[in-house]
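This is the structure I want to talk about, given as structure tokens.
As you look at this complex, bear in mind that one protein chain is not there, while each of the others sits in place.
Labels run A, B and C following the written order; every chain starts at residue 1.
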Amino acid sequence: MAYQTIPGLDAMHALVKYVTEPKLANPIMVCGLPGIGSVAWLAVNHLQRELKAELFAEVYSPAFSPKVWLTDDGIVKLMKGEFYFWNNTQGGSDLVLFSANEQPYSPEGQYELADVVLELAQRFQVKQVITMGGMATDSFTEHPKVYVGGTDADLVKEVESLGGVKLAGGAITGTNGLIFGLAKPKSIAAICLLAETPGYLSLDANAAKSALEMSSKLLRLHLDYSALEKQARENSDAVHKARDLSRNNLPRDRDLSYVS
Amino acid sequence: MAYQTIPGLDAMHALVKYVTEPKLANPIMVCGLPGIGSVAWLAVNHLQRELKAELFAEVYSPAFSPKVWLTDDGIVKLMKGEFYFWNNTQGGSDLVLFSANEQPYSPEGQYELADVVLELAQRFQVKQVITMGGMATDSFTEHPKVYVGGTDADLVKEVESLGGVKLAGGAITGTNGLIFGLAKPKSIAAICLLAETPGYLSLDANAAKSALEMSSKLLRLHLDYSALEKQARENSDAVHKARDLSRNNLPRDRDLSYVS
Amino acid sequence: MAYQTIPGLDAMHALVKYVTEPKLANPIMVCGLPGIGSVAWLAVNHLQRELKAELFAEVYSPAFSPKVWLTDDGIVKLMKGEFYFWNNTQGGSDLVLFSANEQPYSPEGQYELADVVLELAQRFQVKQVITMGGMATDSFTEHPKVYVGGTDADLVKEVESLGGVKLAGGAITGTNGLIFGLAKPKSIAAICLLAETPGYLSLDANAAKSALEMSSKLLRLHLDYSALEKQARENSDAVHKARDLSRNNLPRDRDLSYVS
Partner (left out) sequence: MAYQTIPGLDAMHALVKYVTEPKLANPIMVCGLPGIGSVAWLAVNHLQRELKAELFAEVYSPAFSPKVWLTDDGIVKLMKGEFYFWNNTQGGSDLVLFSANEQPYSPEGQYELADVVLELAQRFQVKQVITMGGMATDSFTEHPKVYVGGTDADLVKEVESLGGVKLAGGAITGTNGLIFGLAKPKSIAAICLLAETPGYLSLDANAAKSALEMSSKLLRLHLDYSALEKQARENSDAVHKARDLSRNNLPRDRDLSYVS
């Protein structure tokens, strides 16, 4: 009779699994987990598809929901984060992309996942991290503004010079914010781009496009946005219909609140 | 005066205790924890009794309920998972069975237990894992269908060829699903079999029999189902009586939802 | 600039601090944490005072309430467990006593504390563990029965021969039950004694006396119970007064439920 503690995915630690080991030159990391309007998630997914970026690592965490998904072919998929890489064919930096099915449900799990993402960034000598998110407004905007915060003032000014609006004060909650915030004590340059989104949209492709356009300027990337634009038009039609119905019921004059 | 941290069953780790070390040839593992209709738990218990499978290891976890049970003789029993083995006398693979009194109450504990089960599977070079569960429907069925998902398409097709129905999309929650899902990144072949069960039965022996019949076809096992059938008949009588009383009150046309 | 993780009382581990290192011959351990009617806590405290047992170790846990107490002299005290020892002057086994201000508030913390207590028991080669508790009944009894469960049938029979009633089935929740239950896989002989107590008493000295009398028979100890009896008489007077007022409002015919 013997006791044995079996190591593995224990109740308290995320786990990274490498599918392959990419070679990356001066990489920049772009992160976006699901959040308000799914802005960041839509943006990173669009980027991954347009660039045909390749999966190289997955991260599992006991702080994700205890469930699995099935594909249409009946194949099982865990809740997870995914890292993609793209060797830049347009002359700029290589890219690492990060997204996940969901944010960890516990605050501690969110801190840990953010840390795991940045440890991977350090391992690949990522020179800059861009996280995205949505900023709730109380009405729909055709051309959402993009707000910016950074780990230093120069990064903020660079985005301001490209049309961004400085986030002067306020708080950003959730994993997208923590990746951004934990970058600072790790001496990784990072910015957070929040696109305006009305709180009532679950998938705001229009805001995602705004956030991604700003990221692309910073990355000197040329992207085709037609898939996002198509989704945005569909959203917009639905929104206009909803506004006609509920014009007098929408909240007014609320303060802007930052939620990623 | 000295401080001391005492190792052991700390607040965050499951612990496996071996009673004996079995010799196993090409083993297949069959798992079923309590869940909807107790389908998987009933199935694994029936299998263990019919095969007279032998206990070889127990797993304790601080994520089980903080309570103990007493037998009719006043002997104490902890909440635990149990591993049984069976050296196949019918010519096929040896078996490892896994069940538990309950599912861990915390999501992290569910992830950890699923991982512990699969680590043990790897240690014994288990070549396939079968997890079971129930799929809630809104009415009682004499012959419950068995749905199937897998870690790869060939496994799913094999079960379809035996009469199973492919789980095309959807989610499976809980430990039965996690054992199935975590098998994939560990490169263990696994399938999940969900038998239809009305949500209102706490012990659905009829559904358990359906799930176990499918497992037995895969395992090329010949089992006596009379104990399950007896329990199922008793259930069925109770159900018919209940249906007569509440025919007009039962929910209709609800979508199928997958819950293990 | 450097990161540093500082070891110590981290967020997940209990910590034992030794005040002194006792020499113990064939020790038996008696445990009682606060629970229903504070039965076990009152019993262990009475035992400690009557025997003038000496503090030799304390256990701190981050799963205790995040608060401190002040004595009447303004001296701070942490929430903690305390181990006392007594070198037997009556010819029997030496004793280790364990109690605490409260039970850990999280289930994981209860499992961990129970494990810490038993690890200490193993370190001192404790040959038997006695845990106590209350069993809720729906009415006050002058002479509470004492129920017994054990890690093996002989222990149960020994207590039955002394007037105890076998706990045939049921569950015991909380740390007192877990100490008892975790003893079994650690191969430590253990019994649990539950004295009948009405659920509405917060300090039931009468039940504590019954539990302690049974423990003393097992330990072949001669104790003075006058302090407990005095407190029990005061309780009893209050209870009789309350019963006269509320005789028709008390619940009747409820099943016995086991709660430590």
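Quick notes on this one:
Following the convention adopted for this analysis, contacts are C-beta pairs under 8 Å (C-beta built on N, C-alpha and C of every residue); 3 or more make two chains touch, one makes a residue touch a chain.
Just so it is clear, the model here is predicted, and its values are computed rather than measured.
From the options A:P34, A:G74, A:P144 or A:G177, the residue with contact to the unseen chain in the full assembly is A:G177. Touch with the chain that is not drawn comes from one residue among C:T71, C:T89 or C:S226, which is C:T71.
The chain not shown here touches subunit A at positions 12-19, 63, 106-112, 115-116, 118-120, 148-153, 156, 166-175, 177-178, 180-182, 184-185, 190, 192, 258.
Even with one chain removed from view, subunit C keeps its contact list with that chain: residues 1-12, 17, 58, 60, 62-63, 65-78, 105-106.
In this text, only the chains that are shown with their structure count from here on.
Interface subunit A/subunit B: under half of the residue numbers present appear on both copies, so the contact uses mostly different residues.
Rounded to a multiple of 5, the C-alpha superposition of subunit B onto subunit C involves a rotation of 90 degrees. Greatest centre-to-centre distance from subunit C is found for A, with centres as Cα means. If you average the Cα atoms of subunit A and of subunit C, the two centres end up 52 Å apart.
For subunit C, the set of residues that touch two or more other chains comprises 12.
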